[in-house]
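Removed: one protein chain of the complex. Kept in place: all other protein chains.
For reference, chains read A and B in written order, and residue numbers begin at 1 within each chain.
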Amino acid sequence: MFVKNCWYCAGWDYELSQGKHAILARRIADEPIVLYRKPDGGVVAMEDRCCHRQAALHLGQKEGDSIRCMYHGMKFGPDGKCTEIPGQDHIPEKACVRTYPVVEKDNWIWVWMGDPAKADPSLICFSVGPGDKNWNIKTSQVRVNANYRLEIANLMDLSHLTWVHRNTFGGTDAYTRNKIKHVMTPRGVRSTFWVRGVPAPVFAQHMFPPGALFDLSFDVDMTLPCNFILHFQVWTAGTATDGPSDGQLVLDSYSCQAITPRDADSVDYYYSWGSSVATDGPGMSDMLYEAINAAFLEDREMLEAQHQNIKERTDRKMVDIVHDAGPGKMLWVLEKFLKEEASTQIPIVQAA
Amino acid sequence: MFVKNCWYCAGWDYELSQGKHAILARRIADEPIVLYRKPDGGVVAMEDRCCHRQAALHLGQKEGDSIRCMYHGMKFGPDGKCTEIPGQDHIPEKACVRTYPVVEKDNWIWVWMGDPAKADPSLICFSVGPGDKNWNIKTSQVRVNANYRLEIANLMDLSHLTWVHRNTFGGTDAYTRNKIKHVMTPRGVRSTFWVRGVPAPVFAQHMFPPGALFDLSFDVDMTLPCNFILHFQVWTAGTATDGPSDGQLVLDSYSCQAITPRDADSVDYYYSWGSSVATDGPGMSDMLYEAINAAFLEDREMLEAQHQNIKERTDRKMVDIVHDAGPGKMLWVLEKFLKEEASTQIPIVQAA
Partner (left out) sequence: MFVKNCWYCAGWDYELSQGKHAILARRIADEPIVLYRKPDGGVVAMEDRCCHRQAALHLGQKEGDSIRCMYHGMKFGPDGKCTEIPGQDHIPEKACVRTYPVVEKDNWIWVWMGDPAKADPSLICFSVGPGDKNWNIKTSQVRVNANYRLEIANLMDLSHLTWVHRNTFGGTDAYTRNKIKHVMTPRGVRSTFWVRGVPAPVFAQHMFPPGALFDLSFDVDMTLPCNFILHFQVWTAGTATDGPSDGQLVLDSYSCQAITPRDADSVDYYYSWGSSVATDGPGMSDMLYEAINAAFLEDREMLEAQHQNIKERTDRKMVDIVHDAGPGKMLWVLEKFLKEEASTQIPIVQAA
């Protein structure tokens, strides 16, 4: 169901402070994970399950680099190895908890759920974090009770902006006639397209005179498991019908979205949006923030109802339409990786 | 589990306005149904599931006679056929959603869940709606988390008025000694009986001097799936021991109750009660309304607990008593129809 050899976003870096009680419990790809930060700032990710009697380590206590299970006091180092069993001298070899490779990048915490030997940080997707000084990125998150394949299909087909987001991102049906260029990448799909001579999205129409038109550029980099990095630019409508707009750049922005499957029925969705400093203005990125928060509640309502319908009729035949091309490509990548892993035994190794 | 070739009540007609956002989502016989009203007033019932990717149509938008799925904008006519796929010229033959025959009658909306060719409106049960000028009918509804067979058994044995409704409809144990006449009808059972020389029901005893006695006449028409139409009359106690009471008519009333199984574990219960104009008086039908609302919460508590007990021990042997005769007859009718349908393939045809 889940690709194991893959980096999964475990949240924003600011969610995991150095505070005494700052211990995060997450579910990632159907495994319970506990995260905490060492005094040197490094993040440790472990299975949230003591090797003794499966007590939850997120109810534990940080001690230096280690975490102590607060049921019977067993202490585990950042490599998952037990270093103390109160009341017992001998520490069995097997007394260890699985750990997961962790990398922080662009203000996201990434956890590798598969073979640690293959945990190559260069496989983490490009993104623009809130810490980037050239951009004014604002962050948020939402829980959605739907399978992550539905999120993939949602994000790989932006024709839904017209319908689902008619009160936020919409304002034109031009999204339904997009000529999208899809390029396969090693772990995903890159999709680019222009929408030309259209009104501003609904959420921004009040800023412009009636009839004002714009050229919109979308550059999407989607990677496994469900990371969606959008470079979104807005120009005043120009005359170019091919290539870059010859209008005036109004907004240069990034929206970075990492969707982490919790289990087969829900995801944790970490997302952002923000303007480049060059095109930002007072309240501008705040408006983007409000718009994306509102829009993702629209998606949530749609996807949660869809998820229930699909669960009820998993075998229902479905009619394909033209907009399924993008989703189909990314879901094909997912299936390819799932099949490859199904034919490989993944060793579970302790990793520091 | 459910008879398909049958009219199911989808609610009161006033629940489905011409309002822009008036779209009803119901579950009927374990199928999700969306209902909306066309500009000409006619009601459309469709499977609440887009043929594309199973998005919920009740999140859609009404457009004239049609409904548009607001995930990708596919538009469906009142016959369920797709008439528009934004961004795509060709509309595949298979792009359609199942529709269901609908009839409005006596202020109820009825949906036929089986073979449209067999959807004969004359099979809809007789009832007296709130729109009938000869009666002052008041309406309500309640969700009960119990299987509809328990509702059938409840309604076909009114001896429970004495016990479950001791604080509302009760006030005598005469219901336990009823001589009930059951007559099989094409799709149900008709049950008639008299209760003579008894106090008023508890909810009305304050209106009469102590010791006042009445003759009560019950004429019940129960039909599939679980419709209960009661003609209920009250006379001052007369001397007749057979045939009509020779007392004075105090109340001539109808209580019409349509119980729609949502799934195996719950029902939607649409019900009414009201006096004839001739026997109505200030506040009288309001009192009936209050009484039936209170009584149906008493039933709900009893049936929900019973449902849980039965689910836990589906194979438990049960002791039969004399009052099971009525329930047995109606459940026999239900089984007969279920068996007939199980031996027949029901074609699923699009119906306008």
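In this section, a contact is a pair of C-beta atoms (placed from the backbone, for glycine too) under 8 Å apart; a residue touches a chain by one contact, two chains touch by 3 or more.
Here the structure is a predicted model, which means the values were calculated and not measured.
Q: Out of A:Met74, A:Ala200 or A:Val319, which touches the unshown chain?
A: Counting the whole complex, the residue in contact with the absent chain is A:Met74.
Q: Touching the hidden chain in the complete assembly: which of B:Arg26, B:Arg68, B:Lys138 or B:His160 does that?
A: Hidden-chain contact among the options goes to B:His160.
Q: So which of B:His21, B:Lys133 or B:Arg313 would be touching the chain we can't see?
A: Residue touching the chain left out of view: B:Arg313.
Q: Need a quick check: the contact residues on chain B for the chain that isn't drawn.
A: 153, 157, 159-160, 162-164, 166, 173, 176-178, 301-302, 305-306, 308-310, 312-313, 316-323
Q: For chain A, which residues lie in contact with the unshown chain of the complex?
A: 32, 48-49, 51-56, 58-59, 68-74, 85-88, 92, 94-95
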